[in-house]
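We show some of the complex, not the whole, and keep each chain where it was.
Labels A, B and C are assigned to the chains in the order they are written; within every chain, residues are numbered from 1.
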Amino acid sequence: MRRTKKLFRTRASKEGLPPGSLIHIGEAPADAVSVSIFSYGEQGLQETCSETVDLSLIRPKPDGVVWVDLEGVHQVETVRSLGEAYNLHPLVLEDIVSTVQRPKVEDYDDYLFVVVKMLLPLPDGDFAAEQLSLVLGRGYVLTFQEGIRGDAFEPVRERIRSAKGKIRTLGADYLLYTLLDAVVDRYFTVLEGFGERLVNIEEEVAMHPHPRTLVQLNDLKKEVIYLRKSTWPLREVLSFLERDDTDLICDATRLFLRDVHDHAVQTIDTVETFRDLLSGMLDLYLSSLSNRTNEIMKFLTIIGTIFIPLTFVVGLYGMNFKYMPELEWHYGYFAVLGLMVAMTVGMIFYFKHRKWL
Amino acid sequence: MRRTKKLFRTRASKEGLPPGSLIHIGEAPADAVSVSIFSYGEQGLQETCSETVDLSLIRPKPDGVVWVDLEGVHQVETVRSLGEAYNLHPLVLEDIVSTVQRPKVEDYDDYLFVVVKMLLPLPDGDFAAEQLSLVLGRGYVLTFQEGIRGDAFEPVRERIRSAKGKIRTLGADYLLYTLLDAVVDRYFTVLEGFGERLVNIEEEVAMHPHPRTLVQLNDLKKEVIYLRKSTWPLREVLSFLERDDTDLICDATRLFLRDVHDHAVQTIDTVETFRDLLSGMLDLYLSSLSNRTNEIMKFLTIIGTIFIPLTFVVGLYGMNFKYMPELEWHYGYFAVLGLMVAMTVGMIFYFKHRKWL
Amino acid sequence: MRRTKKLFRTRASKEGLPPGSLIHIGEAPADAVSVSIFSYGEQGLQETCSETVDLSLIRPKPDGVVWVDLEGVHQVETVRSLGEAYNLHPLVLEDIVSTVQRPKVEDYDDYLFVVVKMLLPLPDGDFAAEQLSLVLGRGYVLTFQEGIRGDAFEPVRERIRSAKGKIRTLGADYLLYTLLDAVVDRYFTVLEGFGERLVNIEEEVAMHPHPRTLVQLNDLKKEVIYLRKSTWPLREVLSFLERDDTDLICDATRLFLRDVHDHAVQTIDTVETFRDLLSGMLDLYLSSLSNRTNEIMKFLTIIGTIFIPLTFVVGLYGMNFKYMPELEWHYGYFAVLGLMVAMTVGMIFYFKHRKWL
């Protein structure tokens, strides 16, 4: 049931509100939000992490990049203050705190607004999903994470801290690429876990179909629906970023975005394959069930067909007629036993002939 | 049945009439129509509400906006007089009173004509639907509601009255946006209710399939068909408004219309998810049913297979042959009882082996 | 079977003939054809009706319109003489008499050639279909009706005669629009009838599935296939007329054609809805059937499971062993009766527990 609900959380509770109303939609954890700011350039890195936004740190230095990362969007005041500091459109802020957005990208001339779904693999092969909003401006990237359960960005932070690779020498657009790449990479981990579950259930389906198996298949199907809803628009987002002629993204970075776009297409490919496999498994399940019913019917028919005539015969000689010549014969009993053995053997040959045995 | 009919009300009764004939198509309630006029600008607001159109009020003041809202289109004379006052094309008036239109938008240079379906959630999770026609001209918006059962516009009226937000300072195009936004917001409430019903029926389907469940699933399916018919063209309408270069809509408003367009895409997404879920439930229903038949068959087979041979044995010794040596044995009866216990135990082991028990 | 054949009448009999061969394809009624000519303008109307074409009447007067309407195309000579009088291309004439055309429009510079299917509702909710070819030239419209069973044009004729509306003051393109509008309006009547039949069959499907119901569903499905084949290309035809830049159609008329185009989209919408409904009914039918089989199985299982063990018990005490102590007990019979009542009650509780009762 939980899985079904996940598929259609909507913004129904906002009915009647004027546009730009900052109402958080989604699960609201009690925990406090956390704001981490990375301000770096070729020369150095300044990293802070607190529960509020220190507005003095958010202006990018010349040739430097500022990355403001907010974990937890349920505290709308923090979002509003960030939005005002960077002069974001009210509709952008509204979308950030409403965590039921479809992945999309919007060009506001001065900045790009990107929404994607971030998947988090859970230990049991299942996955959680949360909304990630990104804003790419001149010299800065803002990321708004729905949840506070951790993210996919630790390797990126590590690379910035250790100045590994070229990340410290490149601009905000490259940071955006790196973050999106990290998000998409997570998809593969989730898909791998999903695939394992599919393989595990497959033998059960073919060999021992059970009502429980059907419910599991149905659950997997719902997760595939969710994955489709997340990945198809993601591809559009990345194809927009790769192609669009906004000057916020330089050509060298576009090459890298093409790579992420490619990965997004791969995830779609994999999700579609899962879908085909699942639909094949449902067919397999139904056929296995039919096979079993068929087998059971066959068994019942064989037993019934052998014993019903025999029972008739013994009933026949159980009748109490005064004059029944066979009953008087000395070997009548054995003759009837012989007759019944012959009938049984005949039946068995018939079943062999029909390939029922 | 009612639901089936809702899906294909047509304009058949207009056959043979010349174009522009004002014939009301739809349910015609006995109640009188009501016309409310909002004439507002930055300075003030004039609000009237009556059963007829006061033509002296419908001219917009410079920099002001007039919103004429007609509830109930079955009184065609009122529509005609409004149409003449605003110089609308006869085909527009014909479409307004014929409440079987598909959502669409038409550009008549001087004004835009928009038709959408307005959904009204009912207490039981179901929903009613009525046609809403909107005309956007220079300085005015006309809205024609099919029914008189209430609408989605109360928050908008409240905002105009209280001058909350920027609505009083902006033009007629912003009013059009606000109204469409209110309509689309209602969709989310309806979809949420629909989703609840889906979740409720899901357990019944998987665990206790019943013919009644099937009829309910079929009803839900029809409603999804209706929702699809309403939402897909709605998206086209909004995408037209967002992109078209008519000068009736200014660029700032287009940003807001993009937001509504986005919401429309979300509703489609949700409706398509419902469709997938429903089709999955139908499969689940059939599989559950097969499972149950299989289980019943298995039970019958086990009972039959155990008792049919036993019945044969007792019949055997019920025969009346004169010479049946076993009958004479003192412990013959108990030997047969023992034999039957052995047969039963053997069968049970066999069933365990076949995993039928 | 008749319905199946209707779906694939082809032009196979024309194999090997040179292009432009006037061979009538279709049912050839014995009756004579009828040619009616309306020659009208703002000033007046001249109407004639005969079995042959009076060539002196077919030239349009300046600012006047001539409408030549031929009912019955099986008499190819009449078609040929009209074709020569108006200088039509041989391929056009060939298509007119071959009544297996797909709806289409072709631009021959001097005239437009349009083929559509005209539906005629029959009393039992079914419908007949015939081919209607229209030629729009400068100042004239030719219509070629396949059959002579009547048409959808009576209201148009009436409007021309009574000079009602603007029809007498407008050109041939407006006449073309009026005729197409009349044809499309008929579709709604046919669709309404079809919808009624769907609603009628729906309860039967859900409650009392019967082999006959299945055949009816299959017949309805074939009619939906036919309706789809007629309506989808019709939309293309109207969208072509609405958009094309031929100077045979003036801008004011294009507005009206947009309206018909709109109606054609509505018919497609309705046909697609019928298709979804029908496919849902087929599922419903199969599920109802499975439900019934399941129910019957359950009944048989309950009866069998209760009586098979009881029969075993009575058989047991019908054995003729010399020494069976129970038989000697005075209340043995009543003890066995009691045992059997207990078994039955136990079974019934078991069935209640399994929810089979």
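The working rule: contacts are C-beta pairs under 8 Å (C-beta built on N, C-alpha and C of every residue); 3 or more make two chains touch, one makes a residue touch a chain.
Nothing here was measured: the structure is a model prediction, and the numbers come from that model.
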Since all chains share one sequence and 3 are shown, how many copies form the whole assembly?
-> 5
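One rule holds in what follows: only the chains that are shown with their structure count from here on.
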If every chain is a node and every touching pair an edge, decide which shape results: line, ring, star, complete or other.
-> line
Size of the rotation, in steps of 5 degrees, that lays the CA trace of chain A over chain C = 145
Chain at the geometric heart of the assembly (C-alpha centres) = B
At the chain A/chain B interface, shared numbers over all numbers used: above half (same) or below half (different)?
-> different
Please compute the C-alpha centroid of chain A, do the same for chain B, then give the distance between them in whole Å.
-> 26
Which integer distance in Å separates the CA centroid of chain A from that of chain C?
-> 42
Residue numbers in chain C touching 2 or more other chains?
-> 318
Chain C-touching residues of chain B, taken from the complex the two chains share = 1, 4-5, 7-8, 10-12, 14-19, 89, 91, 100-102, 104, 106, 208, 211, 214-215, 218, 221-222, 225, 229, 282, 285-286, 289-290, 292-293, 296-297, 299-300, 303-304, 307-308, 310-311, 314-315, 317-320, 324, 326-333, 336
State the interface residues of chain C toward chain B in the complex, per the touch definition above.
-> 152, 154-155, 159, 164-165, 167, 178, 181-182, 185-186, 188-189, 191-192, 195, 198-199, 202-203, 206, 255-256, 258-259, 262-263, 265-266, 269-270, 273-274, 276-277, 280, 283-284, 286-288, 290-291, 293-294, 297-298, 300-301, 304-305, 308-309, 311-312, 315-316, 318-324, 355-356
